[in-house]
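Here the complex is missing a single protein chain, while all its other protein chains stay put.
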Amino acid sequence: MSKYFDEIDPVKFEGRDSENPLAFKYYDSSKILMGKSMEEHLRFAVCYWHNFCWDGFDIFGSGTFNRPWHGVTNDQAAAEAKLEAAFSFFNKLGNPYFCFHDTDVMAAAETPKEHVENFAAIVDKIEEKIAVSKTKLLWGTANMFSHPRYMAGASTNPNPDVAAFAALQVKHCLEATHRLGGSGYVLWGGREGYDTILNTNVAQEMKQLGRFLTMVVEHKHKIGFKGDIWVEPKPHEPTKHQYDRDVGTVYGFLKEYGLEKEVGVNIEPNHATMAGNNFEHEIEMANAFGIFGSIDFNRGDPQNGWDTDQFPNDLRETTMALYYILKGGGFKNGGANFDAKVRRQSIDAKDLFYGHIGGMDLLARALENAAKMIENDKLQEFKDSRYKNWSSGHGAKMLDGKMSLDEMAAISLQKNNSPKPMSGRQEGLENIVTQFLK
Amino acid sequence: MSKYFDEIDPVKFEGRDSENPLAFKYYDSSKILMGKSMEEHLRFAVCYWHNFCWDGFDIFGSGTFNRPWHGVTNDQAAAEAKLEAAFSFFNKLGNPYFCFHDTDVMAAAETPKEHVENFAAIVDKIEEKIAVSKTKLLWGTANMFSHPRYMAGASTNPNPDVAAFAALQVKHCLEATHRLGGSGYVLWGGREGYDTILNTNVAQEMKQLGRFLTMVVEHKHKIGFKGDIWVEPKPHEPTKHQYDRDVGTVYGFLKEYGLEKEVGVNIEPNHATMAGNNFEHEIEMANAFGIFGSIDFNRGDPQNGWDTDQFPNDLRETTMALYYILKGGGFKNGGANFDAKVRRQSIDAKDLFYGHIGGMDLLARALENAAKMIENDKLQEFKDSRYKNWSSGHGAKMLDGKMSLDEMAAISLQKNNSPKPMSGRQEGLENIVTQFLK
Amino acid sequence: MSKYFDEIDPVKFEGRDSENPLAFKYYDSSKILMGKSMEEHLRFAVCYWHNFCWDGFDIFGSGTFNRPWHGVTNDQAAAEAKLEAAFSFFNKLGNPYFCFHDTDVMAAAETPKEHVENFAAIVDKIEEKIAVSKTKLLWGTANMFSHPRYMAGASTNPNPDVAAFAALQVKHCLEATHRLGGSGYVLWGGREGYDTILNTNVAQEMKQLGRFLTMVVEHKHKIGFKGDIWVEPKPHEPTKHQYDRDVGTVYGFLKEYGLEKEVGVNIEPNHATMAGNNFEHEIEMANAFGIFGSIDFNRGDPQNGWDTDQFPNDLRETTMALYYILKGGGFKNGGANFDAKVRRQSIDAKDLFYGHIGGMDLLARALENAAKMIENDKLQEFKDSRYKNWSSGHGAKMLDGKMSLDEMAAISLQKNNSPKPMSGRQEGLENIVTQFLK
Partner (left out) sequence: MSKYFDEIDPVKFEGRDSENPLAFKYYDSSKILMGKSMEEHLRFAVCYWHNFCWDGFDIFGSGTFNRPWHGVTNDQAAAEAKLEAAFSFFNKLGNPYFCFHDTDVMAAAETPKEHVENFAAIVDKIEEKIAVSKTKLLWGTANMFSHPRYMAGASTNPNPDVAAFAALQVKHCLEATHRLGGSGYVLWGGREGYDTILNTNVAQEMKQLGRFLTMVVEHKHKIGFKGDIWVEPKPHEPTKHQYDRDVGTVYGFLKEYGLEKEVGVNIEPNHATMAGNNFEHEIEMANAFGIFGSIDFNRGDPQNGWDTDQFPNDLRETTMALYYILKGGGFKNGGANFDAKVRRQSIDAKDLFYGHIGGMDLLARALENAAKMIENDKLQEFKDSRYKNWSSGHGAKMLDGKMSLDEMAAISLQKNNSPKPMSGRQEGLENIVTQFLK
């Protein structure tokens, strides 16, 4: 299996003038910026699903990839062959982390018992692989959306037996993540929402989801997992509507169940834009609410209405994203997962490398830009000066809760003038950003 | 001024076979359904702004309407002429309520002092009008988005003097609403958001907004206003991003500032769809969180990307909206505001009537449908049966917080089967709804 | 196989007060309107693909339906079992027509030779079925998007061998359609477009497509097929961009290759809306250009960004669609195909019936409304009066090409007034439509 990548040499950093498409031009893992290496800053993870599980099918056509490890049956041998291929890829690419769903890595299972057994069998093998590789686990997650049993939801299913199956999956996946040294655990509620509100009790389902999430948090503490729990916002797809729509909505949900100190968010740019927000907005909302966790760094296509999960190639957006991430303190337990899906026509082994090299280089380049922006932080300077009147006088008193509506109104009447407007300077600020894009 | 509507006779109910375009075919104000008259159920309000203030301009062209009360200067005489026209319209249409922004009704003002004086002058006149009319005030609101001083926000402005001016407006408008017998007060944050995140301190601005809203609530209690305070969600337009994006986001915001028992939402269908939600979703979210307040019943155009504020004409959507509103207990202090904007080409006096008659008839028809659906509530029956397993056994225990993840997982293992799927029956349920559409 | 539908009785017309969910309430096939029966007007076709081929999978999850005819291997026996099931369904539903892709009906094939053989084998069986059934073929089409060979296009593929395979499929499918008595042949270019313009020669590909379409038309004449050829517009999905974007674009394409008298369009509402047009617009554009052909009557979900292919349930939109179709002369060789896809959770046999009954009833109801609107055509009256000045004087002369810019300008100068505006009466017209919705 590992032979599939034999034609590819380990990917090396060769600098920005290299013409080698299979070399890094910007990602120099040990380069130090702001006191940390690029590797430590970006904490790259390669995802298992799109790279090693997906066969290239889409809703209008069947698989195109012909990966040698995709056999007819997904049994333990197939799972091990896939694992072999995955680590062979990791070893060549040099990514420090990977991520997986339980069902990505294991032999297919139908019953709860099979699930537990098959998952346990492969976790042993993963542990062995990690022990001898430089690639570690960033986070794990349970796939509670692909099996038909989840067609009407996992924890929000009308049938509590499905929620029980989901509990079984999460319990084992969280424990495995803990054992394998992961620093995070993600819940993406692909089916936690509805196809039609006509058959859905929204209040009931949110209660189910709230209680389920609480049980996960309680279990984390029970087993002593020190990593983070993150919810991944997405507005729709596969369902018409998902409860974990965007960061603002997730925050309201967490507050409702008293989980806002326990659970953070795993943000994905294309999920942000599908919800009508831009990527930077979601990062800043998470920073403002103190729930920033991790990123799935995929772009979408603004002309299409679904998630394309492509690797990032927008230098401006990615630079700004890293600027806000760094300003928020950078990644802690989280990292930059590449949930990057090569296109269905990209059928060669090296296309997988192009996708990852392109994305990693872009983030490295964006990181350098962002670090320079922070060093000479003209945006912050402008903002500080723009809001400075709120740090003293009636502004500060209002924020401190020491002014009533009557008192603020009285100040206005007393000054009796129309406040002088000040330019928002958007074009000038945009030019500053452009100049940092190197 | 009132002569403008002289050509129009008072609008009467003539029944569904009437061919008179200026009669109601469905809205029979005193007809009793579910123990209340149509008038009491729907609590129709006509808005001041689109009907009496807007002159037909759009971003690409100037006004088309030539209303006689639109003089060159907006002074007290002009404000009174407009008021005369408005009540002449109300008297012919027979709407029980109206709504206004402070700046809609008053002479133009630049300074705080002028604002207070000009607003007070017209409030006296409104009070006189209400005293002798069957049309009462539903809710008031302060316009804190049209004047250039608000270009960078009202309470979220970088300049606290602007927030002070906003406080002045809200104080006087809330007090006038109280005095005029209104049962609600709305805050729509048209400029409470940002044009570019580059010049915006998101966390700071949300704090300003949170504190401002708290001050409004405190003032309401101070003056003894027994009506409700509602925030109106909208994702964007005029700004790129507004903080009060949708019901889920507003709820998170209210929870953050401990206002979820004090503040509700005024939902608008086209704001819902611009945020990527459908109308029913927003109603059900508000019901689930206990913050449902009032509705601005305007439709949008799904092929356009901005708010068109047209009167509702989708019988299916409106029937379902009323079904969920009635199931949530119906309007209390809120009502069905018609923030309905006739098209720029609809330049005749009677076009204003067509817009309102069309919308009121559609809501009346939808109300009849919804009442019949509730009488014979097949949707509820299906839902009750679909979720029934959550009301006993491990489902109920989980919801009561009496199950751990381990315990739920154990139940799954013990049963050791893949839960039997059950049809979601979407097509059948949709057919049921269709059959109720009469 | 046919046993799958044994629980269902033949669907009968029972009238609008029937409470039987498995009866027609509006579709009374022999009812005469405007001189033709409902059956003759609507020419309902049931599609093969979503009903008998799709197993309920979506991009995030595997099949949910467990239809008995979905075996492990798609061989001739499986194809025949599927055919048996399909006609058993048709016989119960009473649809006068069906539609298919070649690959829907046949045993799987890899090579050209296998394709020809396997397709021929099933066409014989279809012919036998049609002979003894009341359900006939409306149109056929070749699936040139699902097989991996078409990942980069069929006729627009960079490899002419793929275009040759496509030619083989179309030749045999067009000939089979002819032999089976179909009155139309559809080409939907799912992969005739691009994933990325970076690897695409747009001009070259359009030339390939233009020539291919010409060859199909030539072949039609060669074999004496008297039915129509239709292209089905869709802007994207599965590819980022498809050449047959919408009716206007298709018309330009047809004109470029001189095919506008030979090829029409098969319009689908959700394809229209994904392209940013509404359904009625596409019908009227096709009418204006003289290329109206047939309809795939599926709705989408305006909150989602992909094609959901659901059965129609919007009475207003469907009424207006039928109004414009009838005004354009009604269906000739085309019909109302139900490319209707039940939801993934709708796993029961009867859900398939609900989907079709709901759609057929809605179209029947819309047909009655549309016929009444035409009988008393207030919209046409308004339009006739609105444009009447173009039928005489300088208007008529300009349309006849008898006025120059100078002459028109001179008329304006000579009249020297600002033309008097006239209300567009949108609200009033919308109310008229609403009143026809029964």
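For reference, chains read A, B and C in written order, and residue numbers begin at 1 within each chain.
Keep in mind that, in the parts below, a residue touches a chain if its C-beta (ideal position, glycine included) is under 8 Å from a C-beta of that chain, and two chains touch if they have at least 3 such contacts.
All figures in this text were calculated on a predicted structure; none of them were measured in a lab.
Q: Among C:Gly15, C:Gly71 or C:Gly252, single out the residue that touches the unshown chain.
A: C:Gly252
Q: Consider the whole complex, including the chain that is not shown, and state which of C:Met144, C:Val216, C:Ala349 or C:Leu437 touches that chain.
A: C:Val216
Q: Tell me which of C:Val105, C:Val170, C:Val231 or C:Leu437 is the one touching the absent chain.
A: Of the candidates C:Val105, C:Val170, C:Val231 or C:Leu437, C:Val170 is in touch with the missing chain.
Q: Sort through C:His41, C:His101, C:His178 or C:His241 and give me the one touching the missing partner chain.
A: Selected residue, touching the omitted chain: C:His241.
Q: Pick out which of A:Ala108, A:Ile347, A:Ile374 or A:Leu413 touches the chain that's been left out of the picture.
A: For the chain that is not drawn, the touching residue is A:Ile347.
Q: Identify the residues of chain A touching the omitted chain, counting contacts across the whole complex.
A: Against the missing chain, chain A presents residues 16, 21, 25, 64, 273, 276-278, 302-303, 311, 313-316, 342-343, 345-348, 350-351, 354-355, 357-358, 361-362, 421, 423-428, 430-435, 437.
Q: List every residue of chain C that touches the chain not included in the displayed model.
A: 110-113, 116, 147-149, 151-152, 157-165, 167-168, 170-172, 195-204, 206-208, 211-212, 214-216, 218-219, 222, 235-236, 241, 245-246, 248-253, 255-256, 274-278, 280-281, 284-285, 287-289, 379, 382-383, 386-387, 389-390, 393-395, 398-399, 401, 403-406, 408-409, 411-413, 415-422, 424-426, 429-430, 433
Q: Which parts of chain B are in contact with the chain that was left out?
A: Chain B touches the chain not shown through residues 56, 58-64, 145-148, 150-152, 190-191, 195-196, 236-238, 240-241, 274, 301, 303-306, 343-345.
One rule holds for everything that comes next: only the chains that are shown with their structure count from here on.
Q: Given that chain B and chain C are copies and touch, would you call their interface same or different according to whether over half of its residue numbers are shared?
A: same
Q: Distance between chain B and chain C based on Cα centroids, please, to the nearest Å.
A: 39
Q: Could you work out how far the Cα centre of chain A sits from that of chain B, in whole Å?
A: Between these chains, centre-to-centre, one finds 36 Å.
Q: Among the residues of chain A, pick out those that touch two or more other chains and give their numbers.
A: In chain A, the residues touching two or more other chains are 148, 151-152, 195-196, 236, 241, 274.
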